[in-house]
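The complex is shown incomplete by one protein chain, all other protein chains being positioned as in the whole.
Let's look at chain A:
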């Protein structure tokens, strides 16, 4: 029999019931509010353009041509990290399909027993033991799941995100398990770029004021330099501070969310069960760990040709199953409601705050919505060309 490649193409997950926007055939996934992200792009590209246009020619001639080259490399790295952070899936957890939601509800009811009428049922919490510490898993009423450890629900994006750090309006996306390292490298490289531009702006101004050779023209316009210095000065304080904060978090293997909530601090609280108690190990795990898969990325799955012969010979065993099965089916078409109810207040406050990025990470509240919204299709579309 001829070898046949069975290509399993699962349908696209186009109707993720969260507040995300998708582009490029699902390869780009962002939050809905992108205004502040455009501002970030404008500031970075604008400042760097001014630097390359006005300072670099002077510095390349009078100091070294390596200066603009290094600046260009750094700028490209910053942009790559920013786009990676903004466009990747932060680690969104798919919502429970109706059967799973029912299954969980039945488990909860069985665990709670009979609640007398008029009494509120106990909170939906599941205890698990992680590295000999008891960790409570909360139930998410929107996604209808018990959240895995370290996951949290982002009310801006209306999704549960694994290893939720915070929602960053400056990158227009949540920061979670899958894109945390890109976010950290973005803040780190942006700090370096800001310091670099700031330093060379000062050098440029000094060289203009006190020229070392008669070939330098004096009293050139330094207006743009002043503008760059201003932008860099204000950016420095926020971005460098943020980088320092995240370096601290990484060394302890904590998330911003856990730090804000004080999950692992305090005498009566559980110690962080995820930390390896070793700074190097913690850093390595967060920065050099594996790249986790997305539940929504498109992958074309090719079953190797050899297996197709197995499929054909196994058809005999299928016969038995086939005989038992009816032709009429009850396909699972869950209700598709896009939720329109969410927390505009947090989004508004996040966008309006002009001050440093994400010092106040929001958005990990448990929205007790009993809304009937559920889930999208059961299959995920996977289609990625090589």
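By definition in this document, contacts are C-beta pairs under 8 Å (C-beta built on N, C-alpha and C of every residue); 3 or more make two chains touch, one makes a residue touch a chain; residues count from 1.
Convention: contacts and distances are computed from a predicted model.
Trainee: Just go with whichever of "Hemoglobin subunit zeta", "Vacuolar protein-sorting-associated protein 36", "AP-5 complex subunit beta-1" or "Golgin A7 family member B" UniProt uses as the name of the absent chain.
Mentor: According to UniProt, the chain not displayed is called "Golgin A7 family member B".
Trainee: Looking at the whole complex, which of A:18, A:68 or A:94 touches the chain that is not displayed?
Mentor: A:94
Trainee: Which candidate, A:35, A:149 or A:211, sits in contact with the chain we can't see?
Mentor: Reading the full complex, the residue touching the unseen chain is A:149.
Trainee: Of the residues A:131, A:199, A:265 or A:278, I need the one that contacts the missing chain.
Mentor: Touches the omitted chain: A:131.
Trainee: By the contact criterion defined above, which parts of chain A meet the unshown chain? Give residue numbers in ascending order.
Mentor: 6, 8, 10, 76-77, 80-81, 84, 92-94, 99-100, 103, 106, 128-131, 135, 145, 148-150, 162-163, 182, 185, 273-274, 284-285, 287-293, 295, 299, 301, 303-304, 307, 310-312, 314-315, 317-332, 379-380
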